[in-house]
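Only one protein chain is missing from this complex, and each of the others stays in its spot.
Then we have subunit A:
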Amino acid sequence: MNTTAQMASGQDPTTGAQERKDRIGDVLLRVENITLRFGGVKAINGVSFDIRKGEVRSIIGPNGAGKSSMLNCINGFYQPQEGSIWYNGKTYSPMRPHDAATNGIARTFQNIALFKGMSTLDNIMTGRILKQKASLIEQAFYFGRGKSEEIEHREFVEDIIDFLEIQAIRKTPVGRLPYGLQKRVELGRALAAEPTLLLLDEPMAGMNLEEKEDMSRFIIDVNEHFGTTIALIEHDMGVVMDLSDRLVVLDYGSLLADGTPEEVRGNQAVIDAYLGVAHD
């Protein structure tokens, strides 16, 4: 098992608080030397980092740094020209969307990507699609697995609805919901797949303080109670520093820093990227 040895000998877990340390396990995902080009533009330039089981790993950086592109590579929406992705001991170069979904990588989007014509319940039920096995005939006549699966998965989805406190909007078409609730439904849809790795692309963008607090609470609960590994892109530094175990900082597609919130906060390159540098 060359691969496992390679992964275990990776970078030491540089976690923060002691009690969180026990939770965090082996490397779940590693991106190696990922380069993504759009024509002549290098969106990501040879970036490598890893995500360990059970941690909250944030990816931060100024606008256009390649954060969303990185998530898109991880779940197979973009195929990087160079580099490979290790996930659960297997290498994917490139990762395909269907591989990612069947391997338990779920995500939310920066610009909400809900199914607008469907109700909240149906939207979250789509997250269970890979777990439904009923044949076409069973679905068409609503018998056997066609019926039992619908009820069984409905129960699971109702638990998520309870957890996210969106019972009242269960049957409302999501197109009619306010922004904050749509973000919550999208998180619900991702959770319905029972993901191993959850990619959250700016889950708190455009939210007020209360909504951000709610969302932070949900993220912490998902991480601690379900043990879901989380990769988080967020611009609110307060949130990022409080929630994350480790951070990756990207700037102009390159890796700027990698480490605990304390290390990153003190890193001169990061401060320069965010605050600017005086040119003499």
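We take it that a residue touches a chain if its C-beta (ideal position, glycine included) is under 8 Å from a C-beta of that chain, and two chains touch if they have at least 3 such contacts; residues count from 1.
As a working rule, contacts and distances are computed from a predicted model.
Student: Tell me the UniProt protein name of the chain this structure doesn't show, selecting from "C-type cytochrome domain-containing protein", "Branched-chain amino acid ABC transporter permease", "Insulinase family protein" or "Peptide/nickel transport system ATP-binding protein".
Tutor: "Branched-chain amino acid ABC transporter permease"
Student: For the chain left out of this view, which of A:His98, A:Arg176 or A:Arg217 touches it?
Tutor: Within the whole complex, the residue contacting the unshown chain is A:His98.
Student: Considering the complete complex, identify which of A:Gly117, A:Gly238 or A:Gly266 is in touch with the unshown chain.
Tutor: A:Gly117
Student: If the missing chain were put back, which residues of subunit A would it touch?
Tutor: Spelled out for subunit A, the touching residues are 75-77, 97-98, 100-102, 106-107, 109, 113-118, 122, 125-127, 129-130, 132, 134, 136, 139-142, 146-147, 149-151, 154-155, 158, 189, 193.
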